[in-house]
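To start, the structure itself, in structure tokens.
One protein chain is absent from this view; the other protein chains keep their places.
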Amino acid sequence: MLSAGLLVLIGFMIVFVFSKAWPSFANNGLAWFGPGGDVDTQLAEIFNSPAESKSYNYTIHVWPMLWSTMLITGGAVILATFISVLSAMFIVEFAPAPVRAVLQPAIRLLAAVPSVIYGLIGLLVIVPFVGNHVITTHQKESVQYVIQLGGSSLIVGIVVLTVMITPIMVAIITDALHSVPRTWTEGAKALGVNRWRALRTVGVRAARPAIVAAAVLATARALGEAIMLSMVAGSSAFAPNPLDGLVFFYEPARTIAATIVDNADGLSVKPFGQTLYAFAAVLLISSAFLSFAGWAARQAMSKYTLGAR
Amino acid sequence: MSGPGREEMRIREPLGVAAQLPPPVRRIRTEADPTVVPGPNGNGASQLATPAGAKLKRLPRPETVPVERMRTDELSIAYGSKLAVNSVSLNVRKGEVLALIGPSGCGKTTLLRSLNRLVDETPTVVRGGRILLDGESVDDFDATALRRRVGMLFQQPNPFPMSIFDNVGYGLRERGSKKPRRKALEPEVHDALHRAGLFEEVKDDLDHPALALSGGQQQRLCIARSLAVRPEVLLLDEPCSALDPISTAVIEETIVSLRSEIAIVIVTHNLQQAQRVADHVAFMYLGDLIEYGEVDQVFKAPIAERTREYVSGGFG
Partner (left out) sequence: MSAQTLADRGQRLYTAIRGNESWSIGDRIGVGLAWLAGIGLCLIAAGILGYMLVRGVQYLNVSEVFSSPQPGLDQSETGGFLDPIQGTLIVTILGTAIAAPIGVATAVWLTEYGKPRGLARAVESAVEIVAGTPSIVLAIFGLLVFQQGIFSWFSVTGEGATPLGRSFIIAGSLMALIALPLIVGSTREALYSIPRHVREASYALGKDRASTIRRVLLPASRRGIGTGVVLGMGRIVGDTAIVFILLGATLQFEPEGAVPGWDVLKGTGSTLTTYVYQNSPAGEGGSPEKAYAAAFVLLMIVLVLNFGINLITRERQSMWGR
């Protein structure tokens, strides 16, 4: 009854978003995903298109946003995975009891802080720091004809996002390491393998499905993080250019989710709204795809943990 | 035969004397003994009659000259305030199998686990007395280095969630910074599998997951894994208690065949198993070493009353 209603609601949501988003895709074809031109100008033109539905302007090429999304999300998840696995190993094996007692609440605190506060601290503390003290004037001048470097940048986005998604991952991975059967770690130690190696080769290996699950969860969270990133990573739809060397990290970047937030006030203008729904549709598909990918990866790994005690 | 005055009988005799005595001559007994009723392969409840003329059922084995490898001097181990092992002095020799027998909770597993310092992983443990490996105290070693010379097999087979080859090669790979390549490891892995008696069965399936093997095969895999690092002493904690009779028989033969190169200590609940594989037997009860002697003597002419009761199935 109620649960069935929930189901209907979800189905509705998916269908709805797609139906509203369709014109944007239809008018652009595959070029929707491609590069070409500045996304902000294109958005502005869509916004300004004439009121006749026949002459709506839909042209948009979102590649810069896709690229930024991949960079920020991918970078944060990779970084967070490393940090989480290391922290989990620390908690399970190496942390002295008083340190462990501080670390658990610390992680829960990090998980509880709302994204707007991360954004605030990022914006008021880290961004000026990076803009004034880390990026040199020379670096700013080297790209000044293309983009202004102000501190709101790729690297700040990645770092703050990493801190946001690490706590969830640490919790999951620590649980998994704790539940590795003791006979395995004892067996490894009895072979004359030191604590670190034993944990790394046996414990982490046994916890691989959990690590994958945690990474998928974290990616979903990272993809959807709109507010913090719109505050911290720059408000222009610029595609950071790896050929710029180190400056690459200082260039602004804006993900799909952040773009939706930044442009939310124009939702009532029809073609603009539909373009934004198209963005949302992309996010929706990505989340669904991620859930499926995580499930599939865990199935593949279950071969080696069959019959584990 | 057996009786007081025989040099090898001892109850808490100073070890120096024992170590100097010449090894006894053994006769290999293979014929079925009509006075011994073979009990089921269970724990301790044997119907072993011990008249003076009975012959023990023992596995055939080559002659060896035992050399002392490890020794405990008045070893005591306590968990917190609870004493688990009380002032035990024992000898572990290459060339022979030492069986630790006794009822549950008597401290034999604790004693076993102290020999490779695995008992130190428990936070509340306190040790007194000395454990010596080739004359050096084990506390002077790095625990990890010690465990490469003193290996252990557990009650439940615990192969890692990897392929068979990776399991056996694990100890060889995870030492030092250079990771040896597979080709370099192959001879050692094959050799270890041979010595464990498993090679013929798995030689075509070395990359299959180890967890797909049967219980007996898994335990033999664990033996191969321990053998690959070439230990000098091997500690076995009731290795066959979870296995079927056929696997048990295979493993017991393996144990006997290994004893000429490696000193073996086996903890077992199964008195017939102790008879089959052991050369020396130590009987423990509630943390004390009650009797220590040759297998013939302990089973057929035990000195202590407690030993006699246990060995004839009076309690267990």
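Which chain is which? They are A and B, in the order written, and residues in each are numbered from 1.
Methods note: a residue touches a chain if its C-beta (ideal position, glycine included) is under 8 Å from a C-beta of that chain, and two chains touch if they have at least 3 such contacts.
Bear in mind the structure is a predicted one, so any value in this text is a computation, not a measurement.
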Identified contact with the non-displayed chain, of A:134, A:284 or A:297: A:284
Selected residue (touches chain absent from view) among A:61, A:197 or A:254: A:197
Candidate in contact with the missing chain, chosen from A:76, A:154, A:176 or A:260: A:260
Full-complex contact with the absent chain, from B:87, B:144 or B:260: B:144
Interface with the unshown chain - residue positions in chain A: 1-4, 6-7, 10, 12-13, 16-17, 20, 83, 86-87, 89-91, 94-95, 99, 102-103, 106-110, 112-117, 119-121, 123-125, 163, 166, 170, 192, 194, 196-197, 200, 217, 220-221, 223-227, 230-231, 235, 257, 260-261, 264-265, 267-268, 276-277, 280, 283-284, 287-288, 290-291
Chain B residues touching the omitted chain (full complex): 142, 144-145, 175-177
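The definition used in the following text is that only the chains that are shown with their structure count from here on.
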Whole-Å separation of chain centres (CA-atom averages), chain A against chain B: 55
Residue ranges of chain B touching chain A (in the complex, touch as defined): 116, 118, 121, 144-149, 151-152, 154, 156, 158, 160-162, 170-171, 174-175, 209, 211-212, 222, 225-226, 229
Sites on chain A touched by chain B in the complex: 181, 183-184, 186-194, 197-198, 201-202, 205-206, 303-309
